[in-house]
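With one protein chain held back, the other chains of the complex are shown just where they sit.
Take a look at subunit A:
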Amino acid sequence: MSDRRRVVVTGIGVVAPGSMGREGFWDMLTAGRTATRRITFFDPALFRSQVAAEVDFDGRLLGLTAHEVHRNDRFVQMAMVAADEAVADSGLPLGSGAAGAPDPDRVGVALGSAVGATMRLEQEYVAVSDAGTHWLVDPRYASSFLHHALVPSCGATELAVRFGAHGPAVVVSTGCTSGIDAVGYASQLIEDGDADVVVSGASDAPISPISMACFDTIRATTGNNDDPEHAARPFDARRDGFVMGEGAAVLVLEELESARRRDAEVYCEITGYANRCNAFHMTGLKPDGVEMAEAIRQALAQGRTAPDEVGYVNAHGSGTKQNDRHETAAVKRSLGPAAQRVAMSSIKSMVGHSLGAIGSIEVAATALALQRGVLPPTANYEVPDPECDLDYIPNTAREQKVDVAVSVGSGFGGFQSAIVLSRPSRRTP
C-alpha cells in the first residue's frame, strides 16, 4: 500500500446557479435554498418545460478578458472562472514560474462536459442559417471561432494555457457522468505517476432552445412551470422530471506527498472511482440498479472501504421517477444493511441538473460536506415515495461528521459512475 500514489483535493472553485463562488454555493446548499426559476435566457412560452437553474454569470466581471469572452462558449468561460477560484484556493502558484511552483510538465488538465459549446453552436447556427431558413449555411455570418465551438477540447486547452500546464490534457465527455469521470480520470493520472497536479472538473451550459426542446420531447424535464422554485423534487412522490441547470466546478487534485510537503490544506482524499455501463438503453434504467451498485462496490473496494463506513451518499437524484428508484435500489444493493443508516441527498433539488457539470459540482459539495461536517439537504422533499425509503435529509442541512462519502452519477448512454471521498485524517499515517 505504501508505494501507491494517493490523491487529495486541495482546491475547489464553483460557478453554480443562485450563488457566487464556492462559499456562496455552500451557503446556499446549507440554507436549503433553491435556484430554479422561470427561464430568462429566451422566451420559453412554446416549450413544455419552462424552468431552469440559471447562473447570473458575466465573465468580464469575474476576471476574464474581453477576448476570452469573445472566443469562448459559456461552458468554457464558466470553467475558467471556476478554475481560477480552485487554483487560488489551492495556494499553488500554477503558471507563475514562482519558486515552489510545481513542474509545469507534471501538471495536467481533465475537464468534463456533456454537451460542450452547444449554446454557441446553436446561436451561430441561427445566424448562418438565417433562423433555420438555409441548409447551406452562409459563411459570411460565421464567427472565426466556430472550430473552437465544434470541438469541446478547446475547454481543456484554455485551462492548460491559463495555468501553463504541459502535462496530459483532455476533455472527458461521457454525458451526465462526465463530471465524475473527469475527476476519476484525473486521479488515475496522478496514481499512475503521469502528473502530480491535475486541474480537474466539469462545465456545461445547456440552457438553450435546442437542449430544452430535445428533453421536452422525451418528457425528461419537469412540466411544473407554475411553481419554478419548487420544481426540482428528487425522491418526492410528486416529482415529474429534472430541472435543467448550468454551471461548473473545478478541483485541484494533488498527489498526497507533494501536498503534505507544502503543508497544503486538504479537503479530502479520493480513495476510489469506478464506472460501469448498463448496456440496456440510452435513456432507460432498469429498476434494479445492478450496474450502479457494481460501480459503487468497485469504488469502495479500491480504498478497502466497508459499506458501513460510508456516512453520506451524494445522490444523482435527478428527480425522474425511474432514476430515483434505480438509484435507491443501487444504494441498497451496494451498501446492504448500511443503506438504512446512510444519509443521502440530492443537491439537484437546489441547483438543477447541469448535465456533465453537475458531477463535479456534486463532488465539490461532497468534499465541502466532509471538510465541514455538514450534509446538504434534499430541498422540496415533502411527500415520501414508498419505493424510495432511505434517509434523504429532507429540506434542512444536517450537522453530521462523516469520514467517507460517495458521490454517484447516472447518464444517457447507460453510464453509471461512483467516486469515494474520505476525510484526510482517515488512515493517514
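Following the convention adopted for this analysis, a residue touches a chain if its C-beta (ideal position, glycine included) is under 8 Å from a C-beta of that chain, and two chains touch if they have at least 3 such contacts; residues count from 1.
We take it that contacts and distances are computed from a predicted model.
Student: Out of "Peptidase", "Nucleoside ABC transporter ATP-binding protein", "Allophanate hydrolase subunit 1" or "Minimal PKS chain-length factor (CLF/KS beta)", what name does the UniProt record list for the absent chain?
Tutor: UniProt lists the chain left out of the view as "Minimal PKS chain-length factor (CLF/KS beta)".
Student: For the full complex, which residue in A:T174, A:S258, A:T328 or A:S345 touches the chain that was left out?
Tutor: Only one listed residue reaches the unshown chain, and that is A:T174.
Student: Among the options A:M212, A:L285 or A:V310, which residue touches the chain absent from this view?
Tutor: The missing chain is touched by A:M212.
Student: Applying the definition given at the start, please give the residues of subunit A touching the unseen chain.
Tutor: 46-48, 71, 104-105, 109, 114-116, 121-122, 125-126, 128-129, 131-133, 135-139, 142-154, 156-158, 160-161, 163-175, 178, 181, 185, 188, 192, 209-210, 212-218, 220, 274-283, 291, 294, 411-415
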